[in-house]
Every structure is written in structure tokens, then in C-alpha cells.
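Removed: one protein chain of the complex. Kept in place: all other protein chains.
And then chain A:
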Amino acid sequence: MTDHQIPAQDGREPDRPTAPGTETTPIPPAPGAETTPVRPAPGAETTLVPSTLGTATTPVPPVPGAEIAPVRAAPDAIRLLRFGAVTRNAHRIHYDAEFARTEGLDGPVVMAQLHGCLLHRAATAFADGDPAAVRALGWQNRAPARPGDRLVVTGTVRAVDDATGEVTLDLEERLDDGTVCCRGHAVVAPPS
């Protein structure tokens, strides 16, 4: 384990980057679209579920295994400073490069809560943009992201509760090189 990685909470080595070309091939975001959820391209091979849950705009009902639209972001140092300010988070590993290195990091790192916000955004996009439809969200931090790193949150439908209509999503946030920063899940309620 190199010293800049977050210890895996089960005591094992953190996730390693996947081989080039496997699993995810991040697409550079369009200018000015730092955090805009990407809609599926016409003719895409996989069944993407950009918005679901039986609304009028639903192209495909949620089924286990279906992929959700990815969310991309590249939080920079300015965003980290703003986010730290509004959450009153003064931990130096988020803005003080020299200090971060004394803690075994390569430099400042993105806040765990900001990672959580990106996962929440992906789940919200799945819920037709209704933030309140996300009833639960969980994630584990697996590896740090640095300011300016391009992140993509992907997800798949794990299960659909026949009784309640709630959809459970498996979520993953990766760096461009495939390194897994977060693994998590969300529970999304059907429209009321």
C-alpha cells in the first residue's frame, strides 16, 4: 500500500486502477458542462436509464443491471475552498499541499462530503431531477481525488422493490485512470 491511499476499511489493499480500456472509458466533458449529467447517446450499446420510475419521459423502466446516466465533475481548488467554507471544514488536507504531504498524501484531497454530493447528483438525475426522491445514500471512500481530477460517477440498478417501487442503485466514482474513489449505493423512491 502506498502512503497516499486511503486504507480500505476491511483492512485489504485499496482498489487498483483497472486496465486501460476496461469498464469505463471516460469521455471528456463538454466545455462548461463540468457537472451536467450525460444523457445516453442514440444507439448506445448499453441500456442507459437517464430518468426512470415510470414518468412520462421514461424511455426504459428500471430493471436490474440497467446503467444510469453518468455524472461527471472535476472539482478544482476553488470549489474545494468554497465547499470547505460553507460546511465549515478547515481540515488542512483539503487546501494545504505541504501539510497534506506530511499526512502521506500527494497533495490536497477532495472532501468526502463532496464525493457524496456527486453520488447524490447521479441518483437525483436518475430520479428525474428530484433531490428529495433519494431516500438513502451510502458510500465508502476508497482512494483520494485531488483538485482538478476528472471524476465520473456511474451506476447500475441493483434491485427494484415490487411492493414499494423503490429502486436501489449501485454507484461508483472513478478517476480518469480507472482508480475507484468511492463505492456506494442509493435508494430512490418512486414519484409520489
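Definition applied: a residue touches a chain if its C-beta (ideal position, glycine included) is under 8 Å from a C-beta of that chain, and two chains touch if they have at least 3 such contacts; residues count from 1.
Just so it is clear, contacts and distances are computed from a predicted model.
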Item checked: Complex member absent from the view - protein name from UniProt, among "ATP-binding cassette domain-containing protein", "ABC transporter permease", "Galactitol-specific PTS system IIB component" or "FAS1-like dehydratase domain-containing protein" -> "FAS1-like dehydratase domain-containing protein"
Next item on the list: Tell me where the left-out chain touches chain A, residue by residue.
Entry: 6-7, 9-11, 34-36, 73, 75, 79, 82-83, 85-93, 96, 99, 103-104, 111-114, 116-118, 120-121, 124, 129-132, 134-141, 182, 184
